[in-house]
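Notes for the one structure printed next.
As you look at this complex, bear in mind that one protein chain is not there, while each of the others sits in place.
Moving on to chain A:
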Amino acid sequence: MTGLAWASLRHRVTANASTFVSVLLGAALIGAFATLAQTGAGEVSADDAETLRIMGIVVGGWGSAIVLFSVASTLGITVRQRAEEVGLLRVVGATPRQVRRLVLAEAAVVTGVAAVLGALVAWPAGFVLLALLRNGGMVSDTVEYGGGPAALAVTVVLVVLTGLLAAAVTARRTTGGPATLAIAEARSGAGRMRWWRVLIGLLLVGYGVAMAVVTITVTAHDSDPYAAMSTSGSSSILVGIGLATLSPLLLRWLSSACAPAVGRTGVVGWLAAWNTSRRPHLLGAVLAPVIVLTAGAAGVLMLVGIDHRTIGAGHPEGDTINLLNNLVTGMIVVFAAVVVVNAFAAVVAGRRAELQRLRLLGATPTQVERSVLAEAGIVAGIGVLLGLVASLATVVPFAVARDEGVVPDGQLWLPVLVAVATVALTLVAARSAVRRLGPLTGAVR
């Protein structure tokens, strides 16, 4: 089985490279903050320990949630793309268990190697991060870098386990049912969402909304001006991840709603509209990071802006807190951007045969490229819309808490900027993914 896994790995270079990059970057990020937490656990003053612990655990924790979510979704794409091959293996006599082992072996190799390399990057990255904190005066100059094998090992284990879990869940989905059915389903890319996934999504959204309500009703009146931030700051990311978890469902509803309008723009829009609404699982994997990217960036950046306008600039804690906020945002933006690009590359690479079919039927290369761009446009539009809605979970309660009212007093251009940048990123990702396929000519059976 291992030999087969190895052969199949090399067969799907683009998709596996996408997973590899996500895991490597994710492990580097989580690992860097884990070394901070480990440094804080060493021989440092109580204040420094507190700062490092917050840095490592709070920021690192948030980063981990996003990174793990992304790794899971990228790996999910690669596993789902194999549905056809899985069907074939089942037909020639592989048991569901054997197929799952093959998929897991492959995921283990990719995530394992990438996680170890990421951890190696994390070690110097953590060192640089600590130097930044020392130079910024956030920890005393005497703090020595204490990152080591323990923090890195925890990181590798965490990342690999998440990857394997994601692969196992998706593999179970693709291998379920009788052998012949597996092939039929491979062509659809549709399928229902599992109840627990819907439940997790709803819980995350519900929790985020509840925190927003708590912010307005309770922590807004707290004597500590940062109490409101602690309850509302993460709401946009939580709601964003919640909506991202529900992305296939939301994509089906929303793209079905706009399909008739988009379909009238011509054959390119027509194809894109039906593809997004009838195969929501396929592009749902791209929609998810777009939502998280928009929600996180718009939510936290607006939060920092509101804080700066109201009391942050003069407050002693303000600088530290806003550095933390900007770090989280930066992490989210960089990471979600990488995932958007990766996810698109993986999704498009898996559709080569289908796009080639369009060419055979007489679509020009421009028509094929534009139909993928139109899909990206639909996904980006829906993702940005949902992301901005999610960002309200942070922006509105915090603006209310800081007496700016439901609509913040300034920086209203910021969400627009985030939206424009995200849409542009998604379109560029789609374009490069199609171009990477090369010419779609030649014969197919």
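The rule is short, and it goes like this: contacts are C-beta pairs under 8 Å (C-beta built on N, C-alpha and C of every residue); 3 or more make two chains touch, one makes a residue touch a chain; residues count from 1.
The definition used in the following text is that contacts and distances are computed from a predicted model.
Going by its UniProt record, the hidden chain of the complex is named "ATP-binding cassette domain-containing protein" among "Choline dehydrogenase", "ATP-binding cassette domain-containing protein", "Tat (Twin-arginine translocation) pathway signal sequence" or "NADH-quinone oxidoreductase subunit N". Screening A:Arg309, A:Arg359 or A:Arg431 for touch with the missing chain picks out A:Arg359. Chain A meets the missing chain through residues 184-185, 187-190, 266-267, 270-271, 274-275, 278-279, 354, 357-365, 367, 441-445.
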